[in-house]
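Here the structure is laid out as structure tokens; the discussion comes afterwards.
Just one protein chain is left out here, and the rest sit where they should.
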Amino acid sequence: MLERAEIVREKYLRHDKKFPHVWCPGCGNGIAMGAILRAIHTMGLSKNEVVMASGIGCSGRMPTYVDFNTIHTTHGRALTFSTGIKLANPDLTVLTVMGDGDATAIGGNHFIHAARRNLDLTAIIINNSIYGMTGGQYSPTTPFGSISTTSVYGHVEHAFSIAELAATAGASFVARSTVYHATHLEDMLKLAIAKKGFSVMEVISNCHVQYGKKNKLGGAVEMLNSYKDNAVKVEKAAKMTPEELEGKITIGVLADVDKPVSTEVYRRVVEEARVKAEIITKEKEKNGVKRYEE
Amino acid sequence: MAIDEKQNKILLQGNEAIVAGALAAGCNFFAGYPITPASEISELLSVKLPEFGGTFIQMEDEIASIGAILGASLAGAKAMTATSGPGFSLMQENLGYGCIAEVPCVIVNVMRGGPSTGLPTSVSQGDVQMARWGTHGDHPIIVMAVSSVADCFSITVKAFNLSEKYRIPVIILSDEVVAHTRESVVLPEEDSIRVFDRVKPDVPPEWYKPYADNNRGVPDMANFGDGYRHHVTGLVHDENGYPTQNGKEVDAFLRRIHGKISKGFNEIQVTKTYLMEDADVCVIAYGSVARSALRAVRDARANGVKAGLVQLITLFPFPRKTVDAYLRQCRAAVVPEMNMGQIVREVSRVNQTDCRIVKHNRIDGHLITPDEILKHLTTV
Partner (left out) sequence: MKSDERYEIRFSGSGGQGIITAAVVMADGVGRFDNNHVCQTQSYGPEARGGKSKAEVVIAGAPIDYPKALSVDLLLAMNQAACDAYFFDLKADGLLVVDSGLVQQLPTSRSVSIPFTKIAKEETGKELVANMVALGAVAYLSGKVSLDGLEKALLSRVPKGTEEMNSKALHAGIREAKKIDLSSLPRSVMDDWDDEL
């Protein structure tokens, strides 16, 4: 284990970047990043063919630290950039790291359409139930009744379930894990990245500095322990009643379907159109017609 | 001058000519969202791009469209999007990203009446200052206006070349009249079209500094997947591409991205003139209005007025020196626009002589007629 951690540190972190990172001590983002790097390492992907894109927020800083082709985009828009990157160079493995507010509030429309479109992309959503970087305002996954800097009287709205939202919107693969279950998370990430089509990896993570503190959930250790105590494997959850599942975190593969991947279907469309155009062009060139005219 | 029979004449709409120009310039990626009066560009490219081995995608909105073209450009594509006012408003956020991350791309805005949903099928020039200042923060930008089908082709090629050369989003301002007018044109031969591609780094990856200054002020650009594994961000960054708040680095970076456009002024600024040699009164116009203006200038000449036309192709950076020279030559300049006076601000700003600046504004959704301009020319 230690050996593997060293490989990851030496091979995948950008040492020319001015470390230390911006994350608070105990933040789940580091665990998520470690799991992503170990998954990529085990899968044997070349660093040159991996792109990591992110939006804005604490999770948005992750690409800065890792030695891939990396892009830190605008708030909520990471998936739109990833869509362009993947379509322009389908050989690249594109990972999009987002936060809960990033992916499901400001980027909510892009998220459901990326799922519907089913390009071969992997979305990794680190869900800490709060806007951490801007100071602890409520997000679309802040639980009903919770305290945040914009819901000091208790949150009056209801939370999104990101994984279920993704599955309903058409994602080919949806999994959930937590930053406590680092090995499970790594395994899930491998499946998500390997899956052809749009895959969503929801990572339940702790923001003890903003969310935990305001809601008296303790520090990083206490929050991680609560994930340990409340996580239920999806197989077990299937046999439980909704009442029993109250307050639990279902982890594992929540959806895995095979359907045409639009990146691949479109390549075939292009090939056919090219062949057809070649034939027509040859005829037209005889008549001196320029290709971009007709 | 009649057109030579042997030449290959075709009939194209402005929007179609933009497509032809884009393809001739090497465009291989387009993302867009349906909107009148720009939709023909999307429709035609959805057919043409696959034939050229390129990619077309219709996104969920204009925010996503510009995000996708920026991503595609970073992965090596020559990318474009096309929209109209309401969609252009939505694009402003990521337009700024293109400026700060120095991502080449072309954005076509076929102007229609505004504000808001405004007049979807009517002509306007209401987005001129927005094209310059729409996204937040001080930023460099190139804005070019087209007035004819021939322009739509050649200026689109030029826009791609400038965006690649200066690593900057280039905005093409078209308008409803130019977009939907069909004209007979002879497009240039394929091998006579100069196409400029971004300069790629020739150093080994470990030496590559993605945002380092050089004598052009434009860093060499590696595409994702080229083996250079660099970082791209919308935060102000140092020459390695990593976020910085160091005052010296911030200042140097922002001054460089403005400076690269100043260095290229001569190449970027395009103006056309008609009958200006002996003119003592001129019309300064752009877009479809330049065509009304040319007619008015000819009619004025027929009435004995020494009139000329200065047609602005590049609106921003504003062609200050060129305009200044003509203002010195003339006793009056008429600036007709289909807005409340957006370019006339620039003209007045650069005017250091006693040349009288006369604005003419039409905002009813119809093209300014030659007669309206002629009236000014014969009375100033």
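Going by the order they are written in, the chains are A and B; count residues from 1 in each one.
We take it that a contact is a pair of C-beta atoms (placed from the backbone, for glycine too) under 8 Å apart; a residue touches a chain by one contact, two chains touch by 3 or more.
Just so we're clear, the structure is a prediction, and the values are computed from it rather than from any experiment.
Asks: Please work out which displayed chains the absent chain touches and list them by label.
Replies: Hidden chain, whole complex, touched shown chains: B.
Asks: Based on the whole complex, identify which of B:177, B:315 or B:343 touches the chain you can't see.
Replies: Among B:177, B:315 or B:343, only B:177 touches the chain that is not shown.
Asks: Among B:295, B:331, B:356 or B:375, exactly one should touch the missing chain; which is it?
Replies: Hidden-chain contact among the options goes to B:295.
Asks: What residues on subunit B make contact with the chain left out of this view?
Replies: 1-3, 5, 9-11, 36, 120-121, 177, 180-184, 288, 291-292, 294-295, 298, 367, 369-370
Following the convention adopted for this analysis, only the chains that are shown with their structure count from here on.
Asks: If you average the Cα atoms of subunit A and of subunit B to get two centres, how far apart are those centres in Å?
Replies: From the centre of subunit A to the centre of subunit B is 36 Å.
Asks: Note which residues of subunit A are touching subunit B in the complex, please.
Replies: Answer in residue numbers: 14, 16-18, 47-49, 51, 53, 63-64, 67-74, 77, 79-89, 91-92, 109-110, 113, 266, 269-270, 272-274, 276-277, 288-293.
Asks: Where on subunit B is subunit A touching in the complex?
Replies: Subunit B residues touching subunit A: 8, 10, 12, 19-20, 23-24, 28-29, 31, 48, 50-55, 57, 59-61, 63-77, 79, 93-94, 97, 187, 189-190, 223-235, 240, 242-243.
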